[in-house]
Structures are given as structure tokens and as C-alpha cells.
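Only one protein chain is missing from this complex, and each of the others stays in its spot.
Moving on, here comes subunit A:
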Amino acid sequence: MQPIIEVKKLSKSFGSVTVLSEIDARIMPQEVVVVIGPSGSGKSTFLRCLNLLEVPEHGDISIEGQSLMDKNTNITEMRAEVGMVFQQFNLFPHMKVLDNITLAPLRVRKWAPDKARAKAMELLRKVGLEDKANMYPASLSGGQAQRVAIARALAMEPKVMLFDEPTSALDPEMVGEVLTVMQDLAREGMTMVVVTHEMGFAREVGDRVIFMEGGSIVEEGPPDQLFSNPQQERTRSFLSKVL
């Protein structure tokens, strides 16, 4: 089976600091991969490379076999197939919730307004926020804003969803509502790559956990195995601090 995302020997540095060195990874269809690691380990940069918000220096990334580094690849079109959810939500504050969700389907996919609107309402129902369609993002709580951001990314019907610490900016009581939405998505078979500090989520929802440190993948495996029987000393040491 062809992987949705295939990463080969991915390296990146900011100035003289190496952030990623020779990362190899494959994300299979319907797989939920959770990336954990200490801050500064390169996990967010790794995720941001997958839709070229960060440009790698070496190595290759392919989405469904098409290389992002190939000069003939239209990066803008490839990004439309990869949904992304940010730590800071990044909703468009000058637009109502509904318009946040329909903007890209209308302008990028060129859907008819009726179709975009129907899709947006369906997604808002799914994340439990259909009553907020005509509100502005400023009037939403953090948890609601992040659920809208998930709906906005899903409206493009992406092949894979990337989550960059989606609950790290939330008050503790709002983390659950966002994780529930993500869990439902995983259950429906969405392919997901999730950078998170929520170890409970990693264990329950993840099919595979990748532990990164110092810009490299130290260890990866099924959550049960990685959490209860880590093979590497660095993994053990990290887990002992966070569990």
C-alpha cells in the first residue's frame, strides 16, 4: 500500500542550529501518528515541513507519491490536500465563523456558495457549534475556536490532517472537547499526524507514537509498547518526566 506521506532523510537547520537531521517516516492511510518529545526537539518543525510551511534543506517529502521538492509540483495545490490545525487556532478574526470555513472551498476549490455553505454547516454540526455560525471568532472560547479551526481544515476534504499542539494554548477545562473531536475524526478513518503533549490521547487514539529529541527520531512504535516498555534510555527519561 502506498503511504499518504513519505519522508526521506529530511534535514533542516535555522542558521547554524540543526533542527531536523535525516528524518525518515511513512504515514499510512487511516493511520494516526502521534509525535511526542521535549520542546525544541524539532517535532513542530517536522510537522510544518509536511506542508512546506518550513522549507527543508535536504531530503524529500512525498504526498501520495508526489514529491513536494520537485520543481514541477504545484505546492499551493498540494497544500489544499493537507489540512492543518495550529496551536494558536489562527482563525480569520475579520470573518464570521461560517465565512472562515467557506473561504477556501469557495476560492480554492471554486465550489458554488450553496455547496460550501452546506458543507460548513455539516462540519459545524459535527464539532457541535452550528449555533456559532454567524459569530465572530473573538466571541468564541479557546476550545470552540479550535473546533472551528478543525472544521475549517476539514472543509477542504483533505487527505491527511496535521495537528500542531492543538490543545497547548487551551485552558485545561477545554482540552477535552477538542480531543473528543479529534478522536471522532480518527475513528472515522482520517489519516492524522498529531504533535501533542497529551499522553493520554497518544495512548488511546494513536496507532503509532514517534518520540523525537534533538532533531532525530529516537524511538517509535505502538503506544502500548512505547509507553510501557521503552527501549531507549532517552525515551524512558522523557516519559518519566511527563507521565
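Basically, a contact is a pair of C-beta atoms (placed from the backbone, for glycine too) under 8 Å apart; a residue touches a chain by one contact, two chains touch by 3 or more; residues count from 1.
Just so it is clear, contacts and distances are computed from a predicted model.
> Please identify the absent chain by the protein name in its UniProt record; candidates are "ABC transporter permease subunit", "Rhodanese-related sulfurtransferase", "Alpha-D-ribose 1-methylphosphonate 5-phosphate C-P lyase" or "Inhibitor of KinA".
Record says "ABC transporter permease subunit".
> Just name the one of A:107, A:125, A:187 or A:236 that touches the chain not displayed here.
A:107
> For the chain left off this view, which of A:10, A:32, A:61 or A:84 is in contact with it?
Answer from the full complex: A:84 touches the omitted chain.
> Looking at the full complex, which residue from A:93, A:189 or A:222 touches the chain that isn't shown here?
Touches the omitted chain: A:93.
> Touching the hidden chain in the full complex, which residues of subunit A are there? Just list them.
The missing chain touches subunit A at positions 51, 53, 76-77, 79-84, 86, 88, 90-94, 103-104, 107-109, 149, 152-153, 156.
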